[in-house]
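A single protein chain has been removed from this complex, and every other one stays in its place.
In this document, chain identifiers A and B correspond to the written order of the chains, with residue numbering beginning at 1 in each.
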Amino acid sequence: MLAVDVTTRRSGFELDMSFQVGEDEILGVVGPNGSGKTSLLRIVAGLDPAMQGRVLLDETRWADTGAGIWLPAERRSVGYVPQGSLLFPHMTALDNVGFGMTEPEKALAWLERLGIADLAGARPAELSGGQAQLVALARAQARSPDVLLLDEPLASIDIANRASIRRTVRRELQSGRQHRIFVTHDPLEAVALADRILVVADGRVSQIGTVEDLRRHPRSRYVAELLGLNLFAGTARGGVIALADGAVLVAAETPDGPAFATVHPRAVSLYTSRPSGSPRNIWRAPVTAIEPSLERVRIEVGGSVPVVAEVTPEGARGFREGDDVWVAIKASEVQAYPR
Amino acid sequence: MSIPRRLGILATVGIAGLVVPVVGLIVRTSWGRVLSDIGDASSAVRVSLVVSVIAVTLAVLTGVPIGWVLARGRFRGRTVLRAAVLLPIVLPPVVSGVALLAALGRNGSFGRWLDGAFSIGLPFTTAGAVVAAAFVAIPFVALVAEAGFRGVDAELEGVAATLGAGPWRRFRRIVLPQAAPALAAGIVLGWARAVGEFGATITFAGNLPGRTQTLPLAIFFELEQDPAAAFSLSFVLVVISLGMLLAARRAWMR
Partner (left out) sequence: MPILGVILAACSSGTDTLTVGAASSLTEVMDAVGDAFEGSGVIVSAAGSQVVAAQVREGAPLDVVVTADEATIDRLAAGGLLAGEPVRIAGNRLVIVVAAGNPKGVAGLADLVREDVTVVLAASQVPAGAYAAETLAAAGIVVSPASLEPSVRAVVAKVRLGEADAGLAYATDISADVAAVELPPGVGTDASYFAAVVGATSHPESARQFVDFLSSDRARAVFRTHGFAP
């Protein structure tokens, strides 16, 4: 078990996080750029000091500011794949992998394992972003570290090779018994690779849980947006959630007391005139934005209860920004849970 | 890319000003006697060689660590420290000599202690000439080494640390190989500076053939005794210096 509980502060930036990663677990840290993801990895790796707190690997204290303990990176059993690979430019791929090994002659086996043995003699300048990433992964794994840290492992990979490299990275990530943390700004990547997801915002843990946990019960607008959900907060009683400024949302089922509610954008219907059917939630509000994508069109509706709808391109015809529309949501599509 | 005409004209004037004196020297050199003149100045050649090699060794041993501290150190007053360390580069050499006298002369604050504690007197000794040469060579090595070290991504050292490499191994295996061309250039430039040192040497170490009279000092005195010999020796120094510049450039650009 890797237990992290650290606080640090740098000019205008504060980081305060507490979480644990089990052996055998892959934790995906997701958050916007500048939210402190890389800083977190560097503290765990021992490259930057934490101002306060502890980093424990099972019984071993890597850092414990209260006890004045701080192990430098070279004394932690950690593998670090930084963003952009950062291979040693004056060494071949093979020598990069062998650098940290007690038996460098076994370096080739690691390249073979990641399917890049043919690149053994190449210099980093001759490698593509994806190839460099695999070499960097082999280099970090060659020491069989207890903790593996990856910073945006798929960010610098050209689209053409993305799928195959992603496959290799995933296979490598999922094969060992290790505490693994990877950082990404891309929620899809996190969902695809992680066992659990830690959402970071402004240097804090916004939410942590399995993809299912997050999808079912997002606890912040940011998490909901990451997962593409509409999130509402209010006070629930007997199937009715009272939102801010007097609006209400009717759900099939609600807890009593403070509650969140999510609605999938595809469950939001839009009409140019008042619909006649059975939806329990109907209101009128102006369209604030229309964003076409490949299969669906996202339409943002303003008013006192802002909401996002996803409709087919055909369904989107007839709506224009600034026009008032009718919004309808079935009670059965409103998922409510305690705050 | 084409060069603006005004710049071209000014550059031409400047280049002429720089090249003409050297051409003049080459024209005045009597080729037939260069070798015999070097032979006659063998003691100055020997002193120059001994002094410059020891000085540049000292410069490497201290200048490279200084460059490292300036490149990677994170502490207050680094800018001031850099200025202080690099000062001898811009200081008139005679001022360096005066400063060395003031500090390390027999009546100098530090020299008095050296004399009292170890009976070491630097003025008028080969060691004094070495000190004078090192004083101007160290900053060159430090300056170029700093630039070389700055060119090495500090993040690479962090990665090396996560691979189990301690500070010394990181320096030796990651930083040094990448900074090597710059360091080589710094050593060559520092050596050239040590060989050419005149003002600080004559002020601090004096002029005694076989002990402190280096080639530049010999040239200075030879100009009266035997001007042709002074031209020969100057020509030799021009050739050596040019060679070192080209070598430094090759190392730098590699």
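Here is the rule we use: a residue touches a chain if its C-beta (ideal position, glycine included) is under 8 Å from a C-beta of that chain, and two chains touch if they have at least 3 such contacts.
Quick caveat: nothing in here was measured; it's all calculated off a predicted structure.
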Interface partners of the hidden chain - shown chains only, full complex considered: B
Chain not shown: contacting residue from B:73, B:151, B:167 or B:227: B:227
Selected from B:88, B:123, B:158 or B:186 as touching the chain missing from the view: B:123
Residues belonging to chain B that touch the chain removed from view: 101, 105-107, 123-124, 202, 205-209, 212-213, 220-221, 223-225, 227
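Convention: only the chains that are shown with their structure count from here on.
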Residue numbers on chain B that touch chain A, as the complex places them: 153, 155-156, 158-166, 173-174, 177-178
Chain A to chain B touching residues, read off their complex: 42, 45-47, 72-74, 76, 78-80, 82, 86, 88-90, 99-100, 139-140, 143
